[in-house]
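Only one protein chain is missing; all other protein chains are in place.
Note that the chains are named A and B in the order they appear, and that numbering of residues resets to 1 at the start of each chain.
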Amino acid sequence: MEKENKVKEMEKEEDVKIIAFLCNWCSYAGADAAGTARLRQPENIRIIRVPCSGRINPLFILKAFSSGADGVLVSGCHPNDCHYTDGNFYARRRLEALKEYLPFIGIDKRRFSYQWVSASEGQKWQSVVVNFVKRIKSIGKNEPK
Amino acid sequence: MNQNRNINEKLISKVSEIFGQVSLVVGYCRGNSPLKVSPCLIDEKKDISNLIFNKLCINNLATYAYKLSKKVEGNIGMVLKPCDSKAIIQLCAEGLIEREKFRMITVGCSGIIDYKKILKEIGRQRIISLDIGKDNIEVETIDGKKSLSTKNFYAEKCYWCDISDNPLESDVFIENDDKLEVEKKDKYADIKDLENLSIEEIYSYWQEELGRCIRCYACRNVCPMEVCQDQCIVHLDYPNWESQMATAEENKFFQMIRVMHLAGRCVECGECERVCPQNISIFKLMKKMNQVIDELFGFSAGIDISQKTPLLTYKTIEENIEEEKLT
Partner (left out) sequence: MENIYTLKKQNLISFIKSLNKSSDVYLPARDNKNNVFNFFSLKEIEEDFSFSSQNDKRYSMELIEKTRLSPKHILFPQYEKLLDFHYEKNPENIEDVKIELEVTPPERKSIIFGLKPCDVQGISRMDKVFSEGQFTDPYYIKRRANTVLIAIGCDTVFDDCFCSMVGGSPYNFDNSDIGLMETDGSYVVFVYTDKGEAIVENNEYLETTSDKEKVSLKSELKEKDEKSSKKIESMWPGTKYEDIPDIMDKSFNLKIWEKLTEKCISCGACTFVCPTCYCFDIRDEKDNKQGQRYRCWDFCTSYIYTLEASGHNPRESITKRYKNKVNCKFNYNYKRHGNLYCVGCGRCIDVCPVDMDIREIVAAILEESKVKDK
C-alpha cells in the first residue's frame, strides 16, 4: 500500500506540465546557454518563444491554465535592459496585476511566476527552473477536485 | 413624488435650453412596466417632454456614448447620474470619445432602486402602481398592496457611493433636493467573504456560477467601456481563443477576457450584473480586478480625465510591486 502510494505520488509529480514564455532576446538565449553548458534542467517545462515579455497578453497565461497547465513561468529581460526599451516595464504591471488576481478565480498564486533572466545567465535560468518545478510539484497538479 | 415632478421639470427645461447645441439627447423615459424606465434617444424637440428622472433610472446611458459618437454628426447630450459620468470621463481619458462632442447633463442622485431586488421580494406579479418614497416603497400588485422599506432596495453600488451629489465632470448640473442617505457598506465585503474560502472552494464557486452562463453577451454589450464588441476575440476562429461550447471553463475564460480588457478601466457601474439573465455575480470579478489595480497603482478609473490608465504606462521603479525571487 505504502509503495503504491509512493508510486502514485511520483507519477503525480512527474506529470506536472509547465508552460514557459521566454523573451527571444534574453531568457530564451539564457535557456539555450544553460543547455549548451549542459546544466541539467527538469523536462516539465514547455518553452514558448515570444519577441518580448511585453508581447505577453495576460490571457495567454489564463488560457494556458484553462487548457490544463499546472504552472506558468514568464521570463524576460531585466528592467532597463529591454530590447525594445520599455516592453518589460509594461509586462511587469500586467503580470503583477494578474498574479494578484489569480487566487480569486481559484488558481493558486504560486503556480505563476515572472522572472528576469538575461542571455548570459544560464546558471540563473537553471536555478529558476529547478525551483519553480519543485514548487509546482509540491502543490501538485492543477486538477479540479 | 412631488420631488420627482420637480426634478423632471428642471431636467426638461435644461434640456430644452441646450437642445440647439446638440442634435441628439440620450435620456430616460417611461418603461413598459412600472418597475422599469427605458433609455430613449431624442432627436426631435417635441419629444423632450418625455424625459424623466427618478429612483428607477438604473441604466448607465454612457453605454451608448462610444457607438453614437461614431454615428451621430453634431453634439450629443447625455443625461447621467454622477456615477455614470465616470464612464464618460474614462472614455475621454482613453481618447475613445471627444469631450467636446458630449454635453453631460448630470442629475444629482438620491440613490437608485434595483428593480431586481423588488422583484425578488414580491415575485413577478402584475404590478399596478409603484410609489417610491423616502422611507417606504408602496407597491400595488393584483394580489394587494405591499410596503417595503426603501433603504434595503438600493442598487448595490449606492451603498458605497460618495459622489452622488458631486459630479466629477459636467456641463449642466441639476441639483436634486433629495440626497442619498444610506448606511454605507464596505465595497469589498462580498469579495472578502469569497476570499475567506479555500482555493478549491473558490474554484467550485465560479464553476457553479459560470456554469449557468448562456453566453448571450449582454454583459459585454451593455458595458460602456467595452467598445470593441463587434470585433471581439471571443468570435475569432483563428486564433481560436475561445470555444463556443458553453461549458463552465469556457464561460469563465470569456469573463477573464472581459476582466483583462477592463483592468484599470472598469468604472463599477454594475451594469453587467444587472443585465445578466441568469443572475451570475459577474460584478465581483470586475470589482476584484479594480481592487488589485487600486492596491498596486493607487488608481480608480473614471475620476480624472487627464490621468492615464495604469496598464498603459509604467514607472521604472514600482513602489508597490515586490518581485519574487526564485533563485
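List of remarks:
Definition applied: contacts are C-beta pairs under 8 Å (C-beta built on N, C-alpha and C of every residue); 3 or more make two chains touch, one makes a residue touch a chain.
What you are looking at is a predicted structure, and each value in this text was computed from that prediction instead of being measured.
Looking at B:120, B:145, B:308 or B:325, the residue that reaches the missing chain in the full complex is B:120. Among the residues B:73, B:230 or B:319, only B:230 touches the chain that is left out of the figure. From the options B:220, B:252, B:265 or B:287, the residue with contact to the chain not on display is B:220. Residues of subunit B that touch the chain left out of view are 31-33, 36-41, 59, 63-64, 120, 123-127, 142, 209, 212, 214-218, 220-222, 229-230, 235, 240, 243-247, 271, 274-275, 277-279.
Note that in this section only the chains that are shown with their structure count from here on.
Centre-to-centre, using mean CA coordinates, subunit A is 37 Å away from subunit B. Considering their complex, residues 191, 194-195, 199-200, 202-207, 241, 249-250, 252-253, 256-257, 259-260, 263-264, 285, 288-289, 292-293, 295-297, 310-311, 314-316, 318, 321, 323-324, 326-327 of subunit B touch subunit A.
Considering their complex, residues 57-59, 62-63, 66, 79-80, 86, 89-90, 92-94, 96-98, 100-101, 103-108, 113-116, 124, 127-128, 131-132, 144-145 of subunit A touch subunit B.
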